[in-house]
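For this depiction, one protein chain was excluded, whereas all remaining protein chains were kept in their positions.
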Amino acid sequence: MKALLIESPGDSEVVDLETPVPGKGQTLVKVLACGICGTDYKIFSGETNANYPVVPGHEIAGVVEKSDDFEKGQMVVIDPNRSCGECNFCRKGMPQFCENLQATGVTEPGGFAEYVLVENSQVYPLKNVPVERAVFAEPLSCVLEGVKMIKHGFFDRILIVGAGSIGVIFGLVFRKIFPGAEIVLSEKDEKRAEFVTQTFELRVDEPKGEYDLAVECSGTAEGFKVCFDHVGKGGALLQFSVIAKNRTIDISPFEIYRKEMKILGSYLNPFTMKEAVKIIESGEFLFEKLVTDRLDLNGVREYLSSHKKALMKGIFAP
Amino acid sequence: MKALLIESPGDSEVVDLETPVPGKGQTLVKVLACGICGTDYKIFSGETNANYPVVPGHEIAGVVEKSDDFEKGQMVVIDPNRSCGECNFCRKGMPQFCENLQATGVTEPGGFAEYVLVENSQVYPLKNVPVERAVFAEPLSCVLEGVKMIKHGFFDRILIVGAGSIGVIFGLVFRKIFPGAEIVLSEKDEKRAEFVTQTFELRVDEPKGEYDLAVECSGTAEGFKVCFDHVGKGGALLQFSVIAKNRTIDISPFEIYRKEMKILGSYLNPFTMKEAVKIIESGEFLFEKLVTDRLDLNGVREYLSSHKKALMKGIFAP
Amino acid sequence: MKALLIESPGDSEVVDLETPVPGKGQTLVKVLACGICGTDYKIFSGETNANYPVVPGHEIAGVVEKSDDFEKGQMVVIDPNRSCGECNFCRKGMPQFCENLQATGVTEPGGFAEYVLVENSQVYPLKNVPVERAVFAEPLSCVLEGVKMIKHGFFDRILIVGAGSIGVIFGLVFRKIFPGAEIVLSEKDEKRAEFVTQTFELRVDEPKGEYDLAVECSGTAEGFKVCFDHVGKGGALLQFSVIAKNRTIDISPFEIYRKEMKILGSYLNPFTMKEAVKIIESGEFLFEKLVTDRLDLNGVREYLSSHKKALMKGIFAP
Partner (left out) sequence: MKALLIESPGDSEVVDLETPVPGKGQTLVKVLACGICGTDYKIFSGETNANYPVVPGHEIAGVVEKSDDFEKGQMVVIDPNRSCGECNFCRKGMPQFCENLQATGVTEPGGFAEYVLVENSQVYPLKNVPVERAVFAEPLSCVLEGVKMIKHGFFDRILIVGAGSIGVIFGLVFRKIFPGAEIVLSEKDEKRAEFVTQTFELRVDEPKGEYDLAVECSGTAEGFKVCFDHVGKGGALLQFSVIAKNRTIDISPFEIYRKEMKILGSYLNPFTMKEAVKIIESGEFLFEKLVTDRLDLNGVREYLSSHKKALMKGIFAP
């Protein structure tokens, strides 16, 4: 099968690999679409720890090719992460910190290939959904993990910094689950700002005043600062994005105290894939509208290697 | 009556004032003890907004002198804060952010005086308790507010930065409510470190490795950094201390994300006085052992004006 | 002014009363609409403790007539409940259990009158809203209190027993805040079932299988049993309705254990009026469609005394 292989940081190629054969408890999935995510760029550049050589790609939608559990042809999406169930974090109910975490597209071959092999426990069947919507099940489940941390609250005014596809998914979900809330996305890229405004009728604007909730989705320390400065009394800041490790930012702890701020990190999504699938199936959100760049494996390679950014969301669409 | 009056920042005197007369719904309390707290120093220096001229002192234990609700001679402690019940924060159940907050010893005359006048709703009777333990009801109720924010968790390893009386109260409470937890206090002042170790058998030591919970009680930005750097995966940082507004510190938002850190500010204590009184009455904690410096009004004045720090806790004891 | 006065249980009349004069901190409101609620029937029959003689009516929308805080003509809704701020429950942050609770339309004159007098803290201004939507601010805020108790969860399948206006409001809110959820209302009254299906496109059906969440809104012990029997593993039962005190029902505690059921009572709404107003203003829900019976004071009297039920929701509309 054809696959995009990153031999080592900075060195990638579209190659021919043996198509894997599913063993007991495994499923071979024919890839129909695989989203390109910031993490893929980092695997290419070497900023993220991957098991090189690696086939990247972890936002996978496809159909079952061969499995001892699912029927051939069944449409599925994949939870890329697999915890061990035995380490101390797993046994405390925090598999997101599993000491032996395996991840499709990071430690194991991923979705920028014709086929991908996964454990049955990673497979989520879904029905009646366009592939380009299904491909958002994984990022949506990440977002839902973040949502879980804050949805007990009532938020009058919400700020989302960064209107990439993650910021937009947050915006769409918040618009639904927080009735009456005023939602603002802040975005530096004017083309995106325009796309988001027109396609989703979300409001893109400068942050003004104080917000009950601020979500950092820009992947920048500046974005974190914008969030920090605009959280109001009793408000929450959700640190969702992946900011470069060595980027630091100056804050005043007094503000955390005075406003009884809650700053919450959201890391992995161990428990929300099922919910994501249900929401994807419901048709309440047309996430497929986020897809702007459809690429073959060489296209993906070019985007990763030249650090080219999609207008909104790029996917591998064989 | 005699009272310590701060005319304006930096300018204080022990003066003779008219003893106030309680109106409807009010109670006149004879002060038996009033703790000196960091806030009093800030009122003296002008760092905190007070209604000058002001009699400071808000950690008050005393007996009822005259009241239309409580009997003369009844031992009581005072909740210094009084919210309006009408502003938007009050009506959302967040009186700690009341837009019209009144505070005994800050916006109204406080406890460094022979008598103090308060509304009945601020008065909490208590029984059979040494005055020097009772005087900790208010700081304890602050601590309990902080505890409320985190006590749903299980904490294996706990770090408290700053072993002043607040840090010690946290240590004592945590030792009880988190069975099996390892608790370390970090403290720069060696005399205090020794006092705490010997008097309370708490462990004072350098922070080492990662903690599930870190509580900042030193009032310094460096202390916040120590907490931040030592919080482990899934851990929490409670920002309890009051750090100077303009003191900032550099942090890496990536760490918040990667560890799914929770950073929580704890500001005021609107709902925990009753609980504090119950705990004080139970005799399970001998907070009176914290009192090391007993002062008259001139003594309090001297401490505030020369920024002199008690060995552990200073109180006005008429 | 004209008002509906219940002299004592069972004995009511439309009478002429002195129009009240607002004192300091009070607002006189001209009533534009006042919803009829189950509680009003109970005040009429004597099942609920009221301060007879009493003018009932607590779901009030109107305009300011005279106030020292709000401008004449300002549209407002009223929080009927007023806690004392001094009792032990109030001081623990649970004003819903206030020992001195006052309630407009129960312990004080209410909204079935030309004017109603309230404290300023009970008044919530709102703008640009049809009166017949505004009148749902109070019941909506009750519903939001119930929602607060459960909205941290993810619910796949939701059952609402009783499709009166409360059940419908729950249905509409749930449809929005729980994306992807399957929602079923169970309703005995066929006319209502039809009205609800056609007007709101909510699904009315027999409960089948297990639900993650069941909300009792029928006001009957049978309804509670239906909920109890249909809650699945890890599921929640919200006891929202007011069931006659002496109606009991048989349950098996084993089921609570085995399913780790959560049964939660929702009583009063001390903190959600502001949120309700915001949602009402947003126009996201057209609650006015619930109004089916518009009555004058004599009409209200007739409904209460003959225990006549509205097709969906009856209001006093002068």
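Order as written gives the chain letters A, B and C; numbering starts at 1 within each chain.
Keep this in mind: a residue touches a chain if its C-beta (ideal position, glycine included) is under 8 Å from a C-beta of that chain, and two chains touch if they have at least 3 such contacts.
In this text the structure is predicted, and so the values were computed from the model without any measurement.
S.K.: With touch as defined up top, name the shown chains that contact the chain not shown.
M.R.: By the stated touch criterion, the chain not on view contacts A, B, C.
S.K.: With the missing chain put back, one of B:G73, B:P179 or B:G209 would touch it. Which one?
M.R.: Spelled out, the listed residue whose C-beta touches the missing chain is B:P179.
S.K.: Kindly state which of the options C:G10, C:G25, C:P125 or C:G265 is in contact with the chain not pictured.
M.R.: Missing-chain contact among the listed residues: C:G265.
S.K.: Touch as defined at the start, partner being the missing chain; which of C:K72, C:H152 or C:R247 qualifies?
M.R.: Per the contact definition at the top, the residue touching the missing chain is C:R247.
S.K.: Kindly note down the residues of chain A that lie in touch with the hidden chain.
M.R.: The list for chain A reads 79, 85-86, 88, 90-93, 120-121, 270-271, 273-275.
S.K.: Tell me where the left-out chain touches chain C, residue by residue.
M.R.: 89, 92, 94, 96-97, 154, 216, 221, 224, 233-234, 239-267
S.K.: Footprint of the hidden chain on chain B, which residues?
M.R.: Considering the whole complex, chain B reaches the absent chain at 144, 148, 151-152, 154, 156, 173, 176-181, 272, 275, 278-279, 281-282, 284-285.
Here, only the chains that are shown with their structure count from here on.
S.K.: Averaging over Cα atoms per chain, report the distance between chain A and chain B in Å.
M.R.: 43
S.K.: Can you pull out the residues of chain B that are in contact with at least two other chains?
M.R.: 92
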